[in-house]
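Complex shown without one protein chain; remaining protein chains in place.
Chain nomenclature is as follows: A and B, assigned in order of appearance, with residue numbering initiated at 1 for each chain independently.
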Amino acid sequence: MSGTFVGMPAFPEAAAEALRNAQLRTNLAHATGTIRAKRLAVVGEVEGWEDLRRAGAAIKDEVLLHLDEHLVELERNLQAAGATVHWARDAAEACRIVSGIARSHRVEEVLKIKSMVTQEIGLNEALAADGIAAWETDLAELIVQLGDDLPSHILVPAIHRNRAEIREIFLREMGGVGRPAPADLTDDPARLAEAARLHLREKFLRAKVAVSGANFAVADSGALVVVESEGNGRMCLTLPEVLISVVGIEKVVPTWSDLEVFLQLLPRSSTGERMNPYTSTWTGVVPGDGPQEVHVVLLDNGRTRALADEVGRQALRCIRCSACLNVCPVYERTGGHAYGSVYPGPIGAILNPLLQGPGHDEQTDSLPYASTLCGACFEACPVLIDIPSILVDLRAQVVDARRGGVPGGEALAMKAAARTLGSARKVRRAERIAGLVGRLDLRGRRLPGPGKGWTRERDLPQPAREPFRAWWKRTGGRG
Amino acid sequence: MSPGESSGTNPARDAVLAAVRRALAGTDRAPRAARHRPAAGRPADVDLFVERVRDYRAEVVRCRPDEVAGSVGSALTGVAGVVVPEGLGFDVDGALVDDGLGARELDAIEGVVTLAAAAVAETGTIVLTHGPGQGRRALSLVPDLHVCVVAAEQVLADVPAAIEAVAGQPVTTWISGPSATSDIELIRVEGVHGPRRLVVVLVEPRS
């Protein structure tokens, strides 16, 4: 199992489909535009932002290059603080562990804090198969869950839904799973948020088991960190008797003081705030305060595969801020569903192939090509992940994974181009042939075959009657 | 057996750690150069703290040490039921002192008064370490109004200073304004699950 949604088409088809949804494009352009402006404003007021980014990248690199040592230290300190540490090689193993703990407490439901990693491993589905309901408590996740929908953004999973759609979902679905939405519910965002507050409050008050992820796991103290806005995280971390945190192994930071860097980078890059409303840190079991049974599941699920990739390894620095999504011109047009994974946008275009490997499936192999390599993501990334370079490297891996079979049209074209472009003499010959085409008027033409994608809405340029090199040969550059 | 070697009882652990080591085989794992930016060491600006707290649409009341009880009382006007932790250091009229109230009991109480461990001027954040006067975490979470008394000398310049100040604490909560969400069309709405109102009572010495 993986973070890729089952049965999704490859990116170009899914993107083309998304582009036809005018409402979606309007919602996305508005939302990403708003958050971009907020981010720029709060990043601009930090003196030494570039130093902070470099510090964030360096800390994460240190973690990755000594990951085994930091994990062992984290485990030791978690255990010393009363937590039970579990290890999971893959999604199925992690789900089995969580479900086993929940079942040992004979509960029929668990509460969830929004977490990318539990979506990646398909925890809710696995728990449902074992007869346990997992209630999402983040507002956007609640909207997605009640609407039987898929998340489309790392930070704002329901970014594709507008207020009217949300009202309709709440009115239709809340009553079936708990306290119904008020009959006079309007589409005012404050009223919608209040409906969620009332609906979830009864669940918080009766909860026995909660499941979280963690934004950071501090090796030298065993502290876990959850960064949030709504307070649903604090509810889940505080009120239940049992807390299970599923933590990707790359979430480790070496020392408590490293948090000073990430607690500045994350909120400003993510929600465009100086600080998010709530950040909680806790170290194992805190006597007399909060859950008295604490489990931590350390998850691999492809991360060591990504770690072995020397170019792509830096993707594991990611702190899931979603700044790269918000600045991405492709994401802005297509939205998150087109990426077919819980990790959409530029980071998803590298993370999914890195976690799963090239040649895994058509959909994953299409993701490294879902970019113009414009570099806006690299510019915004708070931990300096060079996404364009990784995309290019992954494209080479995708191509290499397919070498040896029957070459497709693109591979044949590239081979032919390489032969031609290997020598100026062959280029001259090709240009003479193209020059004949240049005598045709191509304006307004729509071509079949490989030229179709270009010419549907764009004119083709006219090949020159006299290419530059012919002119130079004729005039010595003095024509 | 050295730390980190196989315990012989957890094949998943052994497999993950072995996979990490395989992934890094052949990589230069020498320690990196100094990676911390120098500490800023800037003086804290209390006025900036007030401005930044208000930016989150939280309320700030500034008062002198002998006015604390009165300011807190005013902030609680009309509030049905107030709970306080042990060790608050001043009296709150009619308040219940927390003795391990259950979640449902807390839910029936409208207001809570606590102290803080530190505050951050640059981000308008208050930090609780849940010691005496601050209460356990649920206390400052479930009631709908949180009145937090912060002394001016607790205000630190920036996040690094606050991280240092609360190092070693088993549990910390960083609060920047009332609970909020932007999950609907990215429009910020104050008040979801945490307290919908946050009042910071800032106690400044007589100059």
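The rule we apply is simple: contacts are C-beta pairs under 8 Å (C-beta built on N, C-alpha and C of every residue); 3 or more make two chains touch, one makes a residue touch a chain.
We take it that contacts and distances are computed from a predicted model.
Participant: One chain of this complex is missing from the view, so tell me which of "RNA polymerase sigma factor", "(Fe-S)-binding protein", "Cation acetate symporter" or "ABC transporter permease subunit" is its UniProt name.
Facilitator: Matching the unshown chain against "RNA polymerase sigma factor", "(Fe-S)-binding protein", "Cation acetate symporter" or "ABC transporter permease subunit" yields "(Fe-S)-binding protein".
Participant: Among the chains included here, which ones are touched by the excluded chain in the whole complex?
Facilitator: Result for the missing chain's touching partners among shown chains: A.
Participant: Can you work out which residue in A:G147, A:G359 or A:G375 touches the chain that's missing from view?
Facilitator: That would be A:G375, which touches the missing chain.
Participant: For subunit A, which residues touch the unseen chain?
Facilitator: Where subunit A meets the chain not shown: residues 11-12, 15-16, 19, 25, 329-330, 333-334, 368-376, 378-379, 388-389, 392-400, 410-411, 414-415, 417-424, 427, 431, 434, 443-444, 450, 453-454, 456-464, 466-469, 471-473, 477, 479.
One rule holds for everything that comes next: only the chains that are shown with their structure count from here on.
Participant: With chain centres defined as C-alpha means, what is the inter-centre distance between subunit A and subunit B in Å?
Facilitator: 28
Participant: Across the complex, what residues on subunit B touch subunit A?
Facilitator: Those residues of subunit B that touch subunit A are 3-4, 10, 12-13, 15-17, 19-24, 27-29, 31-33, 35-37, 52, 55-56, 100, 103-104, 107, 120, 122-125, 130, 136-138, 141-142, 159-160, 163-164, 167-187, 189, 191-195.
Participant: In the complex, go through subunit A and note every residue touching subunit B.
Facilitator: Checking each residue of subunit A against subunit B gives 27, 30-31, 34-35, 48, 51-52, 55, 58-59, 61-62, 65-69, 71-72, 76, 81, 86-89, 93, 137-140, 143, 156, 158-159, 162-163, 166, 189-190, 192-194, 196-197, 200-201, 204-205, 221, 223, 229-232, 234-235, 237-239, 249, 256-257, 259-261, 263-264, 271, 273-284, 286, 288-290, 298, 300, 304-305, 307-308, 310.
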